[in-house]
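Working notes for the structure below.
All protein chains but one are shown in place.
Moving on to subunit A:
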């Protein structure tokens, strides 16, 4: 009897401990930087910093991100707990989609559940740990004409008008 009750007690304690290990009610904050200049670069890349704040103060040991159908682990920094980093690269500027891109996040439990699924439908049915959006404004080639060219044309026209007026006066 004592043995049974101690087993049940140990099991319940372990269950409570395990539940306490997980992040509860996570809140996410995103900071991102992506390639903006297409004239001087051939490829596009984006760096996303995800800050996770949990209600119970626990942080997921590993965070996985589903970006464009690929699930990759996020990097972490020893000096910044709660911050996870995701890098995205694309061979051409067009491949990194402009605008908002949705990224599903998985912690250890949800990731292991995802890995156990066998079909796409089942994978889609797995509830992620969280979902964030990062915004890429797009890479620009800049203005068609360089600004100094426009400045020279503008000032040149003003000078030309002044020169014609001066010629009329001195005639």
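Following the convention adopted for this analysis, contacts are C-beta pairs under 8 Å (C-beta built on N, C-alpha and C of every residue); 3 or more make two chains touch, one makes a residue touch a chain; residues count from 1.
Note that in this section contacts and distances are computed from a predicted model.
S.K.: UniProt protein name for the omitted subunit, picking from "Translation initiation factor eif-2b subunit beta", "Carboxypeptidase O", "POP1 homolog, ribonuclease P/MRP subunit" or "Translocon-associated protein subunit gamma"?
M.R.: Matching "Translation initiation factor eif-2b subunit beta", "Carboxypeptidase O", "POP1 homolog, ribonuclease P/MRP subunit" or "Translocon-associated protein subunit gamma" to the record, the invisible chain is "Translocon-associated protein subunit gamma".
S.K.: Since one chain isn't shown, list which residues of subunit A touch it in the complete complex.
M.R.: Considering the whole complex, subunit A reaches the absent chain at 148, 151-152, 155-156, 158-159, 162-163, 165-166, 169-170.
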